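Before any comments, here is the structure.
With one protein chain withheld, the remaining protein chains of the complex are depicted in position.
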Amino acid sequence: METFIGKSIKRREDDRFLKGAGRYTDDIKLKGMTHSAFVRSPYAHANIISIDVSEAQNMEGVVAVFTGNDACGAFGVPCGWQVDFKNGETMREPLHPLLAKDVIRHVGEAVAIVIAETQELARDAAELVKVKYKGLPAVTDPKKAMEAGAPKVHDQWPDNAAFDWCIGNDRAAVEAALANAHHVTEMEYKNHRVAPNAIEPRSYIASYDVNVDKYTLYTSTQNPHLIRLLLCAFALGIPEHKVRIVSYDVGGGFGSKIYHYTEEALLTWASKEIGRPIKWTSDRSEAFLTDAHGRDHVVHSKMGFDKEGKIVAHLTDEYCALGAYLSTFAPAVPTYLHGTLFQGVYTTPLIHLNVVAPFTHTVAVDAYRGAGRPEATYLLERMLSKAAKEMNMDPAELRFKNFIPPFDGVTQPGFQTQVALQYDSGNYEGVLKRGLEMLGYEDFRKEQAEARKNGKLLGVGISTYIEGCGIAPSAVVGALGARAGLYEVGHVRVQPTGKVSVFTGAHSHGQGHETVFAQFVADKLGIAMDDVDIVHGDTDQVAFGMGTYGSRSLSVGGSAIIKSIDKILEKGAKIAAHKLEAAEEDLVYAEGKWTVKGTDKSISFGDVSLTAYVPHDYPEGLEPGLDFSSFYDPSNFTYPFGTHIAVVEVCADTGKVTLQRFVACDDVGNVMNPMIVDGQIHGGVVQGVGQALLEEVVYDDEGQMITGSYMDYAMPRADDIPMIETDRTVTPCPHNPLGVKGAGEAGAIGSTPAVVNAVVDALAHLGVTDIQMPVTPQRVWKAMQN
Amino acid sequence: MIPAKFDYIKASSVQEAIGLLDEHGFDAKIVSGGHSLIPAMKLRLSRPEVLIDISGISGMNTITEEGNEIVIGASCTHADIVKSDLVNAKLNMLAQTAKCIGDIQVRNRGTIGGSLAHADPSADYPATVLACDATIVVEGKEGSRSIAATDFFLGIFTTALAEDELITAIRFPKVTTGNYQKFFQSASRFAVVGVAVVKEGDAVKVGVTGVSDTPYRATAVENAYAAEGSKAAEHATDGVEVMSDHFADEEYRTHLAKVFVKKALEA
Partner (left out) sequence: MQITMKINGQTYSHDVEPRISLAQYLRETVDLTGTHIGCDTSGCGACTVHVDGAAVKSCTLLAVQVNGSEITTIEGMANGSELHPIQEGFKEHHGLQCGFCTPGMVMTAADILKNNPNPSEAEIREGLEGNFCRCTGYHNIVKSIQHAAEKLNA
């Protein structure tokens, strides 16, 4: 019988995308649908003196104009995570209004919505809304935001901090160990702000049906149920059972489509006010100004080593921008998704991280592919490579010296870190060994030395990362400030004919769930993949769910489905036993049928399914039907890890960096579909390379974004990138049924420091020890001049 | 993004287009490929009330050889130029320049006339037009005139075109001893620095774009070349006010100008 797990099965979703038949939100047209446009602030910080909507309102074709002075002005979108001050003070949490009423806190903040018969008219009318502002000074850099006298983002607090938090060992102990260390490596830099740039801009259609008193919101989201919860319980106070959220096909997310955005709530509210559906689709320019960004940490770090090169202590202070308001997961990103990875793959005995997270006059910063973990990895991996150079050691050798030894998490216990988490299983030296082998590290070093003699600047950079995925055990995240549980729901409905519909709370926006989930469901049930359908993205179809982010879909969402399959097989066995007139314990289930051990007596899955729905001859007391829903709450995070190695050439004349090779050896646990895992790694790597070489959101001193379009924000293109050389080791996750760890973010986590390490390595003989990211030609050239 | 409202007229002759320009004055804009104008209109930075489409005018998208010149119709797309056997044989640096513009799709649509009239300080053609001593042929109410490349570019987005004039063709002397070298801005892929060099015996002509708000002939380089050879590149920005932006500040851009002038001189 054909099995599917572990095979590169082609994706069943591809045909519709390839034929232009995807169902993205902006593709949907509803009867009577209106269109909307926003009036957005050109100031980063200003008082609103007056808003005059009369001309816009009177324009032909305009249906309505709303401002913060209307009833919607009282509503705001919530934050889903609370991180308090280390001194016990509660996190400072401002209202994030749907429309700004009195004060503007970032460029692009919405002041009014104009709803009209067509998109063109809505935009024309939006130009007629007259807003008078009084401009005020702004602050966009997180460290400057904490300086005395910095412009305040929210007047009610004495400074701009939302919280001041720490994790790890006692600071004094870490400082003492650093003071006694044989060698201390120090770095100061900015892990700069980047924009996620899913190619599909955010898009929403809200509709209210007065006849059934029900709202429907079509939205380009990564987590429809979470949006419903936040929208109903926190933003608008409307009944959850009267709201349906639909997100069929979503054109990429990378974190930016997790959050509940003001536009979603505002459109939903307004659709009832006007009694008609309303569509809004973001422009790219609006996306730069309003989608949550990633990173933006100002870092000062010290790492101490003994004379053998073993890390003895690590102390870091960071200022991490949150933006003007707290986005859904924002407080978790620079804290629990970041500080908890400061152990890395090393045995560091003493670690302390302090994070001051201020408000800034910018759009929010929230989870962007990797979320806190790329920032942690960048820090550790740059530090290790810098330290190796300073101590005159090979960067690979220094890593081998410091690795946590291999452990499988089954016969050997998990590894308890100094920063709250316990790693599940790992073999960190294994991926580095394989990575070096893939590259041909020793040969490369020879080639590099030769090249240098000819004035050619070649460099190699290593990064060995770990990440925490499969977010997450609800009790753990609850203790860490999450305001939601982070389990997942898997509902398996066996139809009377034995065909299977699976309803998952995970959401695919490129990950290929329709294929991968069907692969393991088919295998577990011993049926054909064609007999399995995967349904997601509709809260009226899927009972509940938490969505897709943090590389959680398979490890958490997949496990929930497995739980339901187990229940189906358990109940099916009762029916089979009855039909076969055998004891349940005498049955085995394989290849889609129950067989009485040692006989050829069997009954197929299809026959049992039919019996469950036509229960004429049926076990006494057993309910009809074969339909189970399960919640899976993991017992731990999962911890994928890997080695990424970059080879670059730097142009001596211009400073331009060319990425020549990129080697990735990742361990994401068991693999369901290698083709899809490789694809996830490729994409993640290029996003990480993008941050290292090209991408940067820049705000000027007035808070204006000077990189607000693709004319100024450099996206990685096909000709910026070589083929990505991938391989894997497999260390199964010991605590979930599929043994999977998650692959969505790994690429973006490991790659960035590998590239920067390579650039610094290429220039090391010129005395270059660090270059601020992104390592643009200008920055590299300037570093070479000093 | 949607432009503000406008009227659209497809002109069938140069005369008709000029008449319309004259009639509507500042309110009118000429469009051919539209790849400079339409993005600006979508951002509502440009709001013409009348758009005069000249792409259908016959005779304006031809590439011909006239004596010692190659004549490029203003409506020729960058792709027309890249693919032209005539250009590749007798004016290959222009094909080289056109290949550096945008991407396949942009080259299939954007035109040389449109690019020159737009006069983006980071556009590619100006360097080559200057180095070749090309002539911009324009037509207006008062008739036709030829503007020397060195007189054409007046400033950022500013040219010697009068309000009622449009470019009909660009006349290039045949050049097979020239080349164009470019350092791409990593986001837009416009030129941070673009340098065109034409060699004529011991003399060189050097056109530079991207460096200053107006493309220029690097006369200091040209004058020093006979004595200094490619080291004359050190004079690349002599007497020029060098632009500064996020991708290249004055110091770095000045350095790049020298590097790329040298590269073009040595190519």
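Per-chain numbering from 1; labels A and B assigned in written order.
Operating definition for what follows: contacts are C-beta pairs under 8 Å (C-beta built on N, C-alpha and C of every residue); 3 or more make two chains touch, one makes a residue touch a chain.
On a predicted model such as this, the values are computed, not experimentally measured, just so you know.
Asks: Hey, which of A:G679, A:G703 or A:G750 is the one touching the hidden chain?
Replies: Within the whole complex, the residue contacting the unshown chain is A:G679.
Asks: Which candidate, A:S271, A:S285, A:T504 or A:N636, sits in contact with the chain we can't see?
Replies: A:S285
Asks: With the missing chain put back, one of A:A172, A:V210 or A:A718 would touch it. Which one?
Replies: Spelled out, the listed residue whose C-beta touches the missing chain is A:A718.
Asks: Of the residues A:D14, A:E89, A:D170 or A:E240, which one touches the chain left out of the display?
Replies: A:D14
Asks: On chain A, where is the contact patch with the chain that was removed from view?
Replies: Touch set of chain A with respect to the missing chain: 8, 10-11, 13-22, 24, 26-27, 119-120, 197-201, 249-252, 254, 283-285, 509-512, 675-676, 678-679, 682-687, 709-711, 715-719, 721, 723-724, 747.
Asks: Could I get the residues of chain B that touch the absent chain, sorted low to high?
Replies: The list for chain B reads 1-8, 10, 31, 34-35, 38-39, 41-43, 51, 53, 55, 79, 102-106, 108-109, 188-189.
Keep this in mind: only the chains that are shown with their structure count from here on.
Asks: Need the CA-centroid distance for the pair chain A / chain B, whole Å please.
Replies: Spacing between the chain centres: roughly 44 Å.
Asks: Applying the document's contact rule, which stretches of chain B touch chain A when the two form their complex?
Replies: Residue positions touching the partner: 1-2, 4-5, 43-44, 183, 186-188, 190, 246-249, 252, 255-256, 259, 263.
Asks: Under the touch definition given earlier, write down the residues of chain A that touch chain B in their complex.
Replies: Touch list, chain A to chain B: 119-120, 123-124, 127, 283, 285, 653-654, 656, 694, 698, 706-707, 710-715, 776-778, 781-782.
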